[in-house]
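Below you'll find the structure I mean.
Some chains have been omitted; the remaining ones sit where they do in the full complex.
Just so it is clear, A and B label the chains in written order, and each chain counts residues from 1 on its own.
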Amino acid sequence: MNRSDITWNHLQQVRKSAPLVHNITNYVVMNNTANALLALGASPVMAHAKEEVTDMVNIAGSLVINIGTLSPRWVEAMDMAMTAAKKKGIPIIFDPVGAGATPYRTQTVKELLNSNQPDIIRGNASEIIALYSAEARTKGVDSTQKSETASEAALFLSDKYESVVVVSGKVDYIFSGKEVREVKSGAELMTRVTGMGCTASALVGAFAAVIDEPDEAAESAMRVMGIAGELAADKADGPGTLQLYFLDALYTMDKTHIGIKLSDEQM
Amino acid sequence: MNRSDITWNHLQQVRKSAPLVHNITNYVVMNNTANALLALGASPVMAHAKEEVTDMVNIAGSLVINIGTLSPRWVEAMDMAMTAAKKKGIPIIFDPVGAGATPYRTQTVKELLNSNQPDIIRGNASEIIALYSAEARTKGVDSTQKSETASEAALFLSDKYESVVVVSGKVDYIFSGKEVREVKSGAELMTRVTGMGCTASALVGAFAAVIDEPDEAAESAMRVMGIAGELAADKADGPGTLQLYFLDALYTMDKTHIGIKLSDEQM
């Protein structure tokens, strides 16, 4: 099967299974994330109380952790949920929003990742580099050196945590072991809508719940995300309308859309 | 008056009175809920601090409690607010989001309902059945038996809590004592937008603030909700645009829209 067929096949699996994706995510994007999962065909649940996260993980198909508006209580619940997900064997997707922006944020990410290794880490280049710097610093590597690149950082993290690492950007790079995949789908205007990265992590969660190989799941999710963004950008007059057309595109996406957009990329 | 005239009359009362609806609701839907109340013509307020919920209830026309993203502090505030609402005599609308999904959720709902009986409970079939099972189990009834239906559950809860019980779905059923009303308005695509059930509970809150009979208020609210959904679905290309057209429809709805949509249903 070519990539277009694989992506379509994976999307159909998500729609057929409608996996329950448990999100512990930030206040800013909860609504978008839930709507994107529903539009895709998955079933979102948001729950963060320590009194119930373990039980919620136990009925979920995957767990998405996003530290965007973190605070100590939420971080404790994230840790509990990640532990439960490891025990149950469902995939964990980790989004280190704003890692590097403050010491608290970087430190929290480091602790969560070292406590329970996620299956997939998804961040933008600066977040991935920040995690690398934080880890590398403890090994005496000079984190201020300019030679650090997102690739080096992603390879390091992928190796250290035995995770697939997705670095989002104009091109998305998916690192697993020594292999690197590229996804070129997407539209510039998506950067003007809040939470598009968080939505990407949530969609990765939906695909990972039904597809066994995390790198395959991540690739299909990032392609579907990017194609929906392109379809939306074709119609949108700005970031406001883009948001809604993006959800419409996730819902209406069929094999033809995927084929056309992926063949456009290859030209 | 026929149902179309009654619905229109009730909607006009809401728009004229612009009741203040106090919501203690979940993070995912707060924005949608506030916008739906504003589009309808009501006045929303969201406040959850124990330091102010009693004072806020004292200036509100109704109280809407929604446990979607519950945690212990919020539950304490919900209990305080419900107690204040009972004391003041304003209607309480209760939305047991996700009851049955985790023991914490089910137990919390049970405690809140037993502490202060709401005027109206609104949930989907599985939430209503979960509450019934939780209550029935304590009486020795085997909650796993397959004969449980949403109707039985709703009648039981309506009787036990002396509440109107709204079971949302393709058809909405409104139970009050032994009477059952049906509302067939609505559109399938609404299930792909997060928080539509929560929005329904909020709209019920607006109608209940100005209309004395809770069953009448619930019926009109569910009809207006459903008709707005139908009007939006007639135009929408997916769940993204549906969301916005739904708000537009709440705002622009007039007697003609109600008449046409309700007569469509009867054919």
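Throughout what follows, a contact is a pair of C-beta atoms (placed from the backbone, for glycine too) under 8 Å apart; a residue touches a chain by one contact, two chains touch by 3 or more.
Keep in mind that what you see is a predicted model, and the values were worked out from it rather than measured.
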{"item": "2 chains shown - copies of the sequence in the complete complex", "value": "3"}
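Going forward, only the chains that are shown with their structure count from here on.
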{"item": "Between chain A and chain B, centroid-to-centroid distance (C-alpha), Å", "value": "33"}
{"item": "Chain A residues touching chain B - in the complex, by the definition given at the top", "value": "27, 30-31, 34-35, 38-39, 44-49, 51-52, 55-56, 59, 73, 243-252"}
{"item": "In the complex, chain B residues that touch chain A", "value": "26-29, 31-32, 68-72, 98, 101-105, 191-195, 236-241, 243-244"}
